[in-house]
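All protein chains but one are shown in place.
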Amino acid sequence: MAPVAAKPKLALYWAASCGGCEVAVLDTNEKILDIAAHFDIVLWPVATDHKYAGVKALDDGEIDVCLFNGAIRNSEQREMAEVLRKKSKVLVAFGSCACFGGIPGLANLFAREAILERVFDTTPSTQNPEKTRPQTRWAAPEGELELPTFYNAVYRLDDIVPVDYYLPGCAPPPSLVLKAVTAIISGQLPPPGSVLAPEKALCASCPRTKEEKKIKGFNRVHLVAADPKKCFLEQGIICCGPATRDGCEARCIAANMPCRGCFGPAPEVIDQGAKLLGAIATLVDSNDPAEIRRALAGVADPAGTFYRFGVPSSLLRVARCAAPGAPGKEAMAK
Amino acid sequence: MTTPETFEPKIVGFLCNWCTYAGADLAGVSRLKYPPNVLPVRVMCSGRVEPELVLKAFWEGADGVLISGCHPGDCHYIEGNYKTLRRKELLDRLLEQFGIEKERLRLTWVSASEGDLWARVVTETVEAVRRLGPLGRTRDRLQSCDGILAADLPAGGCCHGEHPAAEGGGTGGR
Amino acid sequence: MSAPDARIGVYVCHCGTNIAGTVDVPAVRDFAAGLPGVVVARDYKYMCADPGQDLIKKDIKELGVNRVIVASCSPRMHEPTFRRCLQLAGLNAYYFEMANIREQVAWCTADKAAATKKAQALVRGAVARVPYHEPLEERTSPVCPVTLIVGGGVAGIEAALKIASSGNKVWLVEREPSIGGNMARFDKTFPTLDCAACILTPKMADVGRHPNITLLTYSEVLEVSGFIGNFEVTIKKRARSVRHGVCTGCGVCYSKCPTKVPSEFDVGLGERTAIYVPFPQAVPNVPVIDREVCRQFTKGKCGICQKVCPAGAVDYEQQDEIIKEKFGVIIIATGFEVFDPSLAPQYGYGRYPDVYTALQFERMTNASGPTTGRVVCRNGQEPKAVAILHCIGSRDKNYYPYCSRVCCMASVKAAHLAKEKSGGAEIYEFYIDMRTFGKQYEEFYNRVQEEGVHFIRGKGAEVIEKDGRLVVHAEDTLLGLYREVPVDMVVLNTALIPHADAGRVAQIFNIQRSQDGFYLEAHIKLDPMKTATEGVYLAGACQSPKDIPDSVAQGAGAAAEALQRIVAGEVVISPVTCAIDADRCAGCRMCIPLCPYTAITFNAEKGVSECNEALCKGCGTCVASCASGAARLKHFDQRQLLAQIEGVAAS
Partner (left out) sequence: MRYAFYPGCTLHGTSKEYYESTRQVFRALGVELEEIRDWNCCGATALAAASDLGSLVVPLRNLAIAEETKLELAVACNCCFMTLRRSLEAFRGDPARRAQMESALAAVGRHFAGKVEVRHILDILVNDVGLPEVERLAGDALKNYKSVPYYGCQISRPKNPYFGTELPDQLDDLLRAVGLDVPQFDRKTKCCGAALMTSHEGAALDLVAEILDEAHRRGADFITVTCPMCQLNVEAYQGKVNARHGTRHRIPVLYFTQVLGLAFDIAPLRLGLGRHMVSPKGLLVRRQKEAVQ
């Protein structure tokens, strides 16, 4: 029987996320067994049956590493973020949602009410004549139940608690996951606050041919057959590569899909979307206001395009309508 | 409570060195009086003004942003001002998606000899933003959403350098 | 990166009462003292004066100040002064930052409290910015010792001769077939009444034969690129159809030419032939064929001039020539044109044959002009009375609000000549007020008054025909009477205005125009020759209406500006350029087509874009469009600007 005590403790948690990050861990294939062998897993809701109570019972800092994926969208996720921060020596924001807010972060463009109305009333598949809404308290025969509060906005993990490392990606590629885990195991970690991914933008490892760029108009990827050899931007297809950190092994590019920006901004860039917007707009090859407007009309949904994974990381963070009683609420809450 | 009367908008102005900044100097030399609400930041060319700087101004609590360069065709660097024009087109739409009236971001052309025009532009802009009312700091807006955030919220991006343990690097936050 | 070791000194200037009158200077000083990183904050009456600068030097030495902020006037005014001051104290000049609390705060703000608050915000911006400043070294680049002068009027001529006689090369480019400009049209010049030709033509001839001067007439500048020290200029030399060097200037060709058209040089009063020299003393004395009207070109047959030319110089096949040349400095001396008075129909120009412009009258009085110097009406009679109207188009909201400056004296001169050359006609001058500002000008005015010219203080309101004569209506503000003065000839002193294509020319040379449309000087009082574009200078009436003495003076002044650069041999180039961080650049190549100076190229083996700092002028467009933040503009770096924004906007 191997000595159990020696094993470092590992926790994995999912907050507002799709579960893809969990799969990314499993995608390490047989290596997962090494992980399992090296670590004593104390929490992994998707795979193991541990209770919050058990985690709360641990001493502070007793967990060696916590891989936390998903954004913070409700009070439960916030509570667990705080608990796991307290209990963990090393807290890793795992995946784009935890790092930047991710896809769930797009909700910051709409008012809470608008979202609930859409989800609980107006989707074609919904039958809800009483317009029932989720309640935070519910008196069941067995006694009163409490449900988490659904916040007005989506937050990054480090909005709530200090984070030691960032492992971006939607989802993080197994290679990076392993690299990170290995680093942790071997104790060879970069300075806290680091992003566990390369320092350049994606274009550096993009195999496509790149020429000087001028854009007359924009194409959307589902409307044209993109030339798999040529830079997307030169084909008028918006690609986030120039503004996005490398490390994904250009998986989308290889599948002839433009980069959508899941790895977040390049080092020292504050606002990925702003950088990209500036670069793309400047490439429009015209000095005539009307022509410029026409060309840029081809950019459908700027916020969704330039901040697909980063609305909660942008300098604007959240649409004004999200704040209760904000001006222009009606306008935004379509 | 700020009313349209008592509300004094805060507007960050990006002025190109060759035309508008000189024009603003001329307005001063000519002793033309205009509202003090526009806080000038000098750049060599309006072409240097990128969205990140504009959004940063809003993040810091600007109620409006005024970009002003040379007249089309007169740019000291040939056509930097057109580049700004292109970015502004798209930026307008982005701002509106975030519920920020595009009138809060204004792009004008003022030449080195148009001191009076500068005074007029500033006055108009201040009045326009005054009518729109306060926008306030992004961080306060986010704060007010659920009231669960630390007051000095770091700005933007992936927070390298924002970590308590790491020595201050990213200029975004504090 | 942030510099925790930044030790900031803030110096708030009173500028006498210029700033202190509106801004609470001590309050700004104390505010600055409380800002992070500030080790010392002082105020002083005149920071730009030596004692002020000494304060800075002293603190650098004794307090170890390593970042300096002066809150005073516009950086466009004194930034160089203070940068030098830092250098003298052994600190890199670019550790300096200026907060403009005079032009953009004190002078433009009515309310004191508000002004003080704004001043504090600007200082806070500077304080937030300087820690991120990096030491930068100015570069120098050699100056091509050849000067380009555009415009061969008296100002251009003066500048060309000054530079040429200093032993340096000059190219003089003139659009017309001959140099001489407007002055060549005049007969006499005020206030001395000496003959214009007698004093101008020798200078013209000098230009024509000076070994250091390359003269290109009938030519235009098409394009200018590059920067001070080495401008690349493209010049179009229009086909003259007469071979220079072969032509002897005998003049047989134009004496035989059958085609006659109104002469531009005589402003329509006289005629010229299709092949012509604009005037007898033209330089070069080589005719040019006006292909618009020449039968050989319009009808394809004639060829007389070619037949009669003894030297065989006429060449119908000649083509326009495009010349590309390098220059170190450029002087613009393109002069003015005159207001077309038919746009002010009340004065009857174009309706009444005997209403003339001042320029036409100059030709009339000129001995070599269309009337061989006699002042006569169209009917050949000498006028019994002549009216001279001032301010036609000048000082008039409906046309040009400014004063054209030369007209008062030109009118007084015209009055004298009209009397002399018409056999003593009665002369009436209608003026708003007399502006005889120059040396001996007032004296000349007095002299002409004594010659019996009638000066009526009242702007001519209109000219109408009555009983076969021209009647000038005006309110005589001295007599307090409305007067109708019948005359036989009216001379309109029209406004001096910028050339119709001044806008296009301004764009070619990348200079600006003031609101009146004339070219904009760097400083209206202290830098009248410089423009905002380094190495491009102004001379003569293209900057503002000028008389001959002033044009000559400014021509010489511009020459001095040019020579200063040429003699120095090299120019300092601002280190404010783009630098692309190879460790960050991902080689997306977005920036390359954006650079207006093609300073950015792609390094294939490194896979990164690189900026050639010699070509870069530091606009920062590429920086603003670099999605990965790899391109940086020195001294306007993202971190510096973000910090400054934080500073000014913080509340």
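Here the chain labels run A, B and C in written order, and each chain numbers its own residues starting at 1.
Here, contacts are C-beta pairs under 8 Å (C-beta built on N, C-alpha and C of every residue); 3 or more make two chains touch, one makes a residue touch a chain.
All values reported here derive from a predicted model rather than from experimental measurement.
Undergrad: What are the shown chains that the left-out chain touches?
TA: When the entire complex is considered, the left-out chain reaches C.
Undergrad: Of C:280, C:345 or C:452, which one is in contact with the hidden chain?
TA: Among C:280, C:345 or C:452, only C:345 touches the chain that is not shown.
Undergrad: Which of these touches the unseen chain: C:239, C:464 or C:524?
TA: Residue touching the chain left out of view: C:464.
Undergrad: By the contact definition given up top, give the residues of chain C that touch the hidden chain.
TA: Output for chain C: 344-346, 351, 398, 462, 464-465.
Just so we're on the same page, only the chains that are shown with their structure count from here on.
Undergrad: Tell me which has more C-beta contacts between its two chains, A-C or A-B.
TA: So, comparing the two chain pairs, more contacts are at A-B.
Undergrad: Using mean CA coordinates as chain centres, what's the chain A-chain C distance in Å?
TA: That gives a centre separation of 58 Å.
Undergrad: Specify, in ascending order, the residues of chain B that touch 2 or more different other chains.
TA: Residues 50, 52, 56, 79, 83, 87, 169, 171-172 of chain B each touch two or more of the other chains.
Undergrad: Which parts of chain C, given as residue numbers and ranges, touch two or more other chains?
TA: 594, 621, 624-625, 642
Undergrad: Name, in rising order, each residue of chain B that touches chain C in their complex.
TA: Residue list for chain B touching chain C: 10, 12, 17-19, 21-22, 24-25, 27-29, 31-34, 36, 39-45, 47-50, 52-53, 56-57, 60-62, 70, 73-74, 76-80, 83, 87, 111-114, 119, 168-169, 171-172.
Undergrad: Using the touch definition from the top, list the residues of chain C that touch chain A in their complex.
TA: 583-590, 592-594, 607, 621, 624-630, 642
Undergrad: Per the contact definition, I'd like the list of chain B residues that touch chain A in the complex.
TA: Listed in rising order, the residues are 50-52, 54-56, 58-59, 72, 79, 82-83, 85-87, 89-91, 93-95, 97-101, 133, 138-139, 141-142, 144-146, 148-149, 153-166, 169-172.
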